[in-house]
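Every protein chain but one is kept in place in this view of the complex.
Moving on to subunit A:
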Amino acid sequence: MSELTQSTTRGLPKVNGSAVVMGLYLLFLLLPIYWLVMMSLKTNSEILNSFTLWPRDLTFDNYLTILTDASWYTGYLNSMAYVVMNMVISLLVALPAAYAFSRYSFMGDKHLFFWLLTNRMAPPAVFALPFFQLYSSVGLFDTHIAVALAHCLFNVPLAVWILEGFMRGVPKEIDETAYIDGYSFPRFFIGIFTPLVASGIGVTAFFLFMFSWVELLLSRTLTSVNAKPIAATMTRTVGAAGIDWGVLAAAGVLTIVPGALVIYFVRNYIAKGFALGRV
């Protein structure tokens, strides 16, 4: 069968064309990142005084500055802390809700689902000020949990949406058989159902990580010192003597690393994951 789809005479030039397209596209994606990495390995005088495509005077000082200074690296720890908290909270509340949406119809279910989605559509700029006042008034300002809860605004609806797609793919007969066998709902849900949608949970976690990690407006508004995210710490490089380009670039590169690691671990699920369980 496969010979039919891969006739070499017509297939060969097409493959080359695709390779060129992909090559150009990846070049477009990677050039700005390449430039950032190269800049982080240069000294400031090299950055400002000469234009070089790669560092002539290779230095790791910029990274050392960040990794040895507590006010720098706690930024990373803060970001990690609220991202993980947000992932746990979002998954815990979204799992049962997604199950309900995928299995049962009940009063107002469609409206409720759309209303949840509307929160994904809410511009963070609209919520910045009210969040600031809300969390200040309950004494949560400048804590990790405040940012984690604020990010639930867009992450919980997203989690419900993605998980619902994956759960729809699990045959309903499994539920019915389990109930006949005398499983209670919690035992069935934790013991049987959750492992079945494990890949869906992984994909969801990936998206939760992504949107919580990249967000800055809310996390910056809700923190000042103790829970300040790394992205906000980066403004420190602007000093009286101008911008410390090398350190800024190094800090930028270090914010890409966690994302790159996560991508590496989920690389086999990315394609399916991006379809949110809907193919």
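By our rule, a residue touches a chain if its C-beta (ideal position, glycine included) is under 8 Å from a C-beta of that chain, and two chains touch if they have at least 3 such contacts; residues count from 1.
Here is the rule we go by: contacts and distances are computed from a predicted model.
S.K.: Which protein name, taken from UniProt, belongs to the chain you can't see among "Molybdopterin-dependent oxidoreductase", "sn-glycerol-3-phosphate transport system permease protein UgpA", "Amino acid ABC transporter membrane protein 2 (PAAT family)" or "Hydrogenase maturation factor HypB"?
M.R.: For the chain missing from the view, the UniProt record says "sn-glycerol-3-phosphate transport system permease protein UgpA".
S.K.: Out of A:Leu36, A:Met80 or A:Leu196, which residue would touch the omitted chain in the full complex?
M.R.: Missing-chain contact among the listed residues: A:Leu36.
S.K.: Take the complete complex as the reference. Which residues in subunit A touch the chain that isn't displayed?
M.R.: Residues touching the hidden chain, for subunit A, are 1-2, 4-5, 17-18, 21-22, 25-26, 28-33, 35-36, 39, 47-48, 51, 53, 89, 92-94, 96-97, 99-107, 109, 112, 114, 116-131, 133-134, 149-150, 152-153, 156-157, 160, 168, 172, 209-210, 213-217, 221, 230-231, 234, 245, 248-249, 252, 255-256, 258-260, 262-264, 267-268, 270-276, 278-279.
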